[in-house]
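For this depiction, one protein chain was excluded, whereas all remaining protein chains were kept in their positions.
Chain naming follows the written order as A, B and C, and within any one chain the residues start at number 1.
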Amino acid sequence: MSAGNETVSAGQANAARYFIYAALIVLAVVYLLPLYVMLSTSLKSLDEIRGGDMLALPKAPSISAWVKAWGEACIGVSCVGIKGYFWNSIKMVIPAVLISTLLGALNGYVLTKWRFPGHKIIFGMMLFACFIPFQAVLIPMARLLGLMGLSNSTTGLVMVHVIYGLGFTTLFFRNYYEAFPDELVKAAMIDGAGFFRIFWRILLPTSGPIIVVTIIYQFTNIWNDFLFGVSFAGGEASPMTVALNNLVSSSTGVKEYNVDMAAAIFAALPTLFVYVVAGRYFVRGLMAGAVKG
Amino acid sequence: MNIRMITKLAAGAALIAMTAGAAKAAEQVEVLHWWTSGGEAAALNVLKENLQKQGVAWKDMPVAGGAGSAAMTALRARVTAGDPPTAVQLLGFDLKDWAEMGVAANLDDLAKKEGWDKVIPAALQNFSKYDGHWIAAPVNIHSTNWLWINKAALDKAGGKAPTNLDEFLALLEAFKGQGLTAIAHGGVPWQDGTMWEAVVLSVGGPEFYKKAVLDLDPAALSGDQMKKVFDTMSKIRTYFDPSFSGREWNLSTAMVIEGKAGMQEMGDWSKGEWLRANKKPGSDFVCIRFPGTQGSVLFNADQFMMFDVGGDAEKAQLKMASAVEDPAFQIAFNTVKGSVPARTDVSNEKFDDCGKKGMADLAEASSKGTLMGSLAHGYAQPAAIKEAMLDVITQHLNGQLTTEAALKRLPEAVKAAK
Amino acid sequence: MTTIEPAPVIAPQRQSRGFADGLRDALPKIVLAPSFAVILVFVYGFILWTVYLSFTTSRILPVYKWGGFDAYYRLWGQPNWYVAMQNLAIFGVLYIGICIAIGLFLAILMDQRIRAEGVLRPIFLYPMALSFVVTGTAWKWFLNPGLGLEHTMQNLGWTSFKFDWLVNPNMAIYTVVIAGVWQASGFVMAMFLAGLRGIDGEIVKAAQIDGASTVAIYRRIIIPLLRPVFLSAFIVLAHMAIKSYDLVIALTGGGPGNATELPSTFMYSYTFTRNQMNVGSASAVMMLMGITAIIVPYLYSELRERKQ
Partner (left out) sequence: MSFLEIKDIRKKIGSNEILKGINIELEKGGFLVLVGPSGCGKSTLLNAIAGLLPPSSGDIVIDGQVVTDLHPSKRDIAMVFQSYALYPNMTVEENIAFALEMRGVEKAQREAEVKKVAKTLQIEHLLKRRPSQLSGGQRQRVAMGRALVRQPRVFLFDEPLSNLDAKLRVEVRAEIKALHQNTHATIVYVTHDQIEAMTLATKIVVLKEGQVQQVGTPAEIYNRPANLFVADFMGSPAMNMLKGKVSGGGIALFGNDGIKVAMPPSVTANLPDGKEVILGLRPEAITDSGLVDPKVVSVAQIEADVTMVEPTGSDTFVTGRIDGASFTARTRADLHVAPGQKFAFSFNLDKAVVFDPQTTQRID
């Protein structure tokens, strides 16, 4: 809804609008500052960074830091930039997001349309899983991954992300399907569709908004994860965040801030892209159920 | 995107993920370390190439951040999983702690063959051996009680390097008079600790350091000498610039290099920054032991602890251990890193003046028994006690604790962490 | 959970009629079972394991030697732990409060038929997309008195401008709040925006006809209607506050001194760098108890409500 202003005089209304726009623009600038600092720093030379003002525009913008971050910077003993780790992250994030989303959708489907005694307790327990601090599970997780032969592998990492994403994805889909008319499921049953057919043909195709929310949420979390990445997939299989950390927080040596910033922006690009492109659907998807909590 | 396509993608992606893991080469070493920056990584690359010449592949597992704290998390995960890396960069008491868990390899045969017992300082052997058996190959020896002074600023202040605390404080005042940040410092617990231990050594000498820091004598930890240490720290604190908190050490070094600050108390790794800025020891900067600590060395050595990997991997592991102790590598690595070789039988001709001084100091301290482990870097106390002491030191330096409270808190914290 | 189960949408048949029918009836449970089993093991199993570990003498790695309540005595004997708890209280209250206030304010502004909504929305949302591994450095610069805002303002001629919270032990926790709010308030805005868009326009029209001013409409009608969103936002923010780790590490590393230590950083450092795994586990148990105290009543009321 939108508040109208029929009761307010035109002059007052205009003043209010100016205030709204002014407030929004000021806040937008504040929100953008860190990104601006990263971007402008990545385009500056090291000398300019050391001597100059953080907020000043680059005097002679250069993308050399970007080139270096992508293909030349040293992460450990190999100096091939972060591009390889970028693909590592992609390889990890895509299966992890898709699998956890699909499982969440199925769980939500069962928990709303095929209820059985105790479904609430099960849902409650799955929801509580969202809140476990990840630092507390590292060691036992490592042990189990070792027993399964998945230690230090992308597969293991994917599994970890799927497990700890399940609570959230189940929550999202359950709330969404709660509002989905039961009659449609009944109709499909009478039409002769079984459990999976109803899911594939009726529910999933109408789950667009919540799929978008879930994918954005999962993608962001998994892409940005550092703790699991550093613990369960070291070395060449490292995800982007681990490589970025290796680059920016090396304990000794000259700090190439422009390269660090460029690498950081590379690391942020996919999630930024997802938010900018899908932001509209995000709000819509939240409307469609997730907000109900 | 239709649903079938998503399923196919998911299946495909899962498949890729499956195949992406595993696949170990015949002879390889997997090395967990936090030397990720240019200079260090280049130094390590020498080792990698040496091993490759012997047909041993190098699987790199760098984990930077927090002076190895992220690396320690990764290590725990790997060891818990029953899949430890071949070799791990470790410091001080962490070596003992890990060896205690029964996960260390035994390097005795190699050490005997190559005579490590004779060439590696005894104080260091304490950490490279567990229960009388070699478990680690030391790479280098850093020492932490150094002071790095900008030569131009020093000349302006009279040109004489300080040799005791009073001269040091006078020099601070002089630098302040020049409009400089008198001493560049980064407010991070380990840096605070590095300065603190140098002050302890300076105030009380090696005996006091041993008593207070190594033996944790409660009387020493709260006595008059310790009061002087904390008072001195408070005094030095007044010469910091306002934005010291959380600053990386190399940024502080840069301040000294650029002449914005007068000096820096830091380990010998900071020399690398000077060299990379094309500055010469003696003409552009002065390296001295922290005033009042000449003759003693607080050391911090990087070691590759070898984990019990068993079977074929062991052969590659021994090759690596041997390559680490190769004098040529020791020279190549340490000239870049700023440290001195872990072996005492290495020629010093490739080293610069500061390096030569470091090697001489080390030999002297080693023979006099004043080569002692650095607290801030885990060579004096196990992690729990070290961190507990750093808590007190850093809180005091940041004004959260008064000197009196710090003196009371220090022995308590030590006791609680034991 | 004591109330009656509602009528299931589609309940299993009365009796099983052969394998195929039986399989079909059990299918939903079979589909749910792996997820639930995984949660049982990897969440609840691990919680039990952590609880057990807190009663052992574990230091560098888990050992299973009984240590009684030693770890808890150590934990509650740590000044650091009190600092961490106090900081969490300050951080939690401010972070949740300010995020909700700014999020609601932004959402209300954005809901006034703003022309550039498509541009503004991602600007407010994007911080949520970025990890502090990425933005930490920028924030550190920005807040650093020698490099950031203070420096810039002084360069611009406002020489008396002072903003040294980052390095001031008494104020550093507030810089963590600032960065945290920056990250999460856009997300809260999105939640409120969704809530606002879901409100029946007729209610607002009715209020206008009743002569309510815009402010009154928001204060008396719309904001009360958003109650469920407040609750959701509170839960999301509370769990982020308790889990906040990257934020502190990237910004202050827990310093200056230990001025910005939080339970999450405390737990991590005791478990992984201070080799006191039992104390770390004990702190994890405390955190879990705190989370339980917040979440379980919420879950309970939420799930009960739907029963009608």
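Following the convention adopted for this analysis, a contact is a pair of C-beta atoms (placed from the backbone, for glycine too) under 8 Å apart; a residue touches a chain by one contact, two chains touch by 3 or more.
Not measured: the values here are computed from a predicted model.
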item	value
Residue of A:Ala13, A:Ala28, A:Met125 or A:Ala188 in touch with the missing chain, whole complex considered	A:Ala188
Absent-chain contact - pick from A:Ile202, A:Val230, A:Leu247 or A:Met287	A:Ile202
Interface with the unshown chain - residue positions in chain A	181, 183-184, 186-193, 197, 201-202, 205-206
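The rule is short, and it goes like this: only the chains that are shown with their structure count from here on.
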item	value
Distance between the centres, which are taken as Cα means, of chain C and chain A, whole angstrom	15
Where chain A touches two or more other chains at once, by residue number	138-139, 141, 227, 245
In chain B, residues with contacts to at least two other chains	66, 73, 76, 80
Chain B contact footprint on chain A (complex, rising order)	50, 74-79, 91-92, 94-95, 98-99, 102, 138-139, 141-143, 145-147, 150-156, 158, 200, 204-205, 227, 230-232, 234-237, 242, 245-247, 249-255
Touch list for chain B against partner chain C, complex	66, 69, 72-73, 76, 79-80, 94, 97-98, 100-101, 187-189, 241-246, 382-384, 387-388, 391, 394-395, 397-400, 409, 416-417
Residue numbers on chain A that touch chain C, as the complex places them	1-8, 17, 20-21, 23-24, 27-28, 30-35, 37-38, 41, 53-55, 103, 106-107, 110-117, 120-141, 144, 163-164, 166-167, 170, 178, 182, 185-186, 189, 194-196, 220, 223-227, 241, 244-245, 248, 257, 260-261, 264-265, 267-268, 271-272, 274-276, 279-280, 282-284, 286-287, 290-293
